[in-house]
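Right, one structure below, let's go through it.
A protein chain is absent from this complex, but the other protein chains hold their places.
To keep things simple, chains are lettered A and B as they appear, and every chain counts its residues starting from 1.
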Amino acid sequence: MNKILKYSLYDLIRSRWMFFYFGFFLLFTLGLFWLSPDLSKVAISMMNIILILVPLIATMFGLMYFYNSREFTELLLAQPIPRRHIFLGQYLGVAGSLSFSFLLGMGLPFLFHGLFTSAELPLFLTLLVSGVLLSFIFSGISFYIALKNDNRIRGFSLAILVWLMLAVAYDGFFLLLLSYFKDYPLEKPALALSIFNPIDLSRILILLKLDIAALMGFTGAVFKKFMGSQIGMLIAFIALLFWMLLPVLGIRRASSKKDF
Amino acid sequence: MIAIERLHKQFGKNKVLKNLSLSFEQKGTISAILGPNGSGKTTLIKSILGMVLPSQGNIHLFGKNIRGQWQYRDHISYLPQIARFPENLKTAELIAMIKDLRQRPAREEELIRLFDLQAHLQKPLAYLSGGTRQKVNLVLAFMYDNPIYILDEPTAGLDPLAIIRLKELLQEEKQKDKIILLTTHIMSLVDEIADEVVFLLDGHIHFRGSLSDLKSTYSGQAVEQAIANLLRQEQHNRQTSTRLP
Partner (left out) sequence: MKKWLFFWMLTQLAQITRATLIEVCPDCNYCTPGEGILSAEAGDTVLIRQSHYYETNILIDKPLTVIGENYPVIDGQMLDHIITVTADSVVLQGLQIQNVGTSFIEDRAAIRVEKAKYFQILDNKIFHTFFAIYLAHARHGIVRSNTVIGQAVDEMTSANAIHAWYCQHLEVSYNEVARHRDGIYFEFVDHSRIFENNSHHNIRYGLHFMFSNNDEYYDNTFRNNGAGVAVMFSKTIQMRNNLFIDNWGRSAYGLLLKEINDADIVHNIFQRNTLAIFVEGSNRITYKENDFIRNGWAVKMHGGATQNHFSHNNFFQNTFDLTTETNGIDNSYNDNYWSEYTGYDLDRDGRGDVPFRPIKLFSYIVNQTPEAIVLLRSPFVGLLNFSEKASPIFTPTNILDESPFMKPIPWNQSPTHDSH
């Protein structure tokens, strides 16, 4: 697996898409700093990019890479290595190089702006960690979808649907549900619903650093416990790790059953 | 060496291989697997390589069932039909990668010279022409000394000189007592190098035998003619059988 990972990284790091992706984040972040010296304003804009674009790009790129390397994958399948190593290696290659481009593209402008001496360091680290986790989760989901669908059009449509669901529609249903049952105690359901969506989880992870003052205004005891201590941070982080593991298990299962 | 027993494979409702039993035991033999499009050639090959998982039936290599195994692939050299590689790797890196995966001595340098690839070693694979990529493909397939060679359309995109070199290479391997399976659409190639023909039709083995058997059974001077007669006859049979009831 390490060898497959190594060579996919060799391949991907030199891909123009990765340069493009890196360049996008670099210019975007520099642009934000140029438009506003206010760190927390920059953070909010970056948060939106991380919550919407990072999952979308990771999904699309994962699918593209998978479908484009089909023939090469066949060559690898004929080599004396277990299947799961091939797909996990490729997946880690994609997720790793996406994360690398993202980290470098967003991280370098921070360094230029002396972030590591700033009080906002924890907030920006949370942003970077969320971006990396979402890159891993969504490229994993895209690999799983691609493994399950040989038809590219179908694969892409499905992936966009999943992204749309998790990035936007889910919160719509969520809000509808909360408003509908507003006369009931909703603290636990609200937290539980957040856990079932990795984008919501990342958002909450960032909120705990960005908007803690507002979150603390809530009266409920469960929220208070969740938001007011490190427990919330820890739970959200662990749940995200689970989300990272899920597609990996899916990839293992799907690849062991698939015909090429 | 290769024993296929009652192999069934279906993709959804589409039955591609139907109760197919076949074995390749004779060393130093080149077997051409022929058949019209969709007859199951590639599925058969991929089943042997473990890329396609049988719906029913077993495949044994060197006396061992290959289900769930991967180590046996170290003894097979495979040439895939389409030569497409990671775009941003260089030719040399690709070869190094396969060597890295197999961890065995290989004779890639000799083959690189044979196919005149020295100038392309440091180029990214995306910049190579289709024919050159196929040559790289051949290097990857032939650089290991394995008892079994499985070649899917080996001549695709090759220039005449390279085809001659390929034929020499195949003869050379045959002399070394290898089992060589190949699929091709070039019937003259079959005439020239194959020892026997396995003809698949609708997931069955329609014919298996030596070239001379084939030619005499279907009264053809060359393989091409014999196959054409075979197909014509089959078409006729089918039409009459559908008219009968």
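Here is the rule we go by: contacts are C-beta pairs under 8 Å (C-beta built on N, C-alpha and C of every residue); 3 or more make two chains touch, one makes a residue touch a chain.
Just so it is clear, the model here is predicted, and its values are computed rather than measured.
S.K.: Among the chains in view, which touch the chain not shown?
M.R.: When the full complex is considered, the omitted chain touches A.
S.K.: Can you say which of A:Ile204, A:Ala239 or A:Ala254 touches the chain missing from this structure?
M.R.: Reading the full complex, the residue touching the unseen chain is A:Ile204.
S.K.: Looking beyond the chains shown, say which of A:Phe24, A:Tyr67, A:Phe218 or A:Phe260 touches the absent one.
M.R.: Here the residue in touch with the unshown chain is A:Phe218.
S.K.: Could you tell which one of A:Glu71, A:Glu187 or A:Asp259 touches the chain left off the display?
M.R.: A:Glu187
S.K.: May I ask you to list the residues on chain A that touch the chain which is not drawn?
M.R.: Residues 38, 40-41, 44, 47-48, 51-52, 167-172, 174-175, 178-179, 182, 186-187, 189-191, 193-194, 200, 203-204, 206-207, 210-220, 223-224 of chain A touch the chain absent from view.
The working rule: only the chains that are shown with their structure count from here on.
S.K.: From the C-alpha centre of chain A to that of chain B, how far is it in Å?
M.R.: 42
S.K.: Quick one: in the complex, what on chain A touches chain B?
M.R.: Going by the criterion above, the answer is residues 3, 7-8, 10-15, 68-72, 74-83, 257-260.
S.K.: Touching residues of chain B toward chain A in the complex: what are they?
M.R.: 9, 11, 46, 49-53, 70-74, 76, 78, 80, 82-89, 93, 97-98, 100-102, 124, 140
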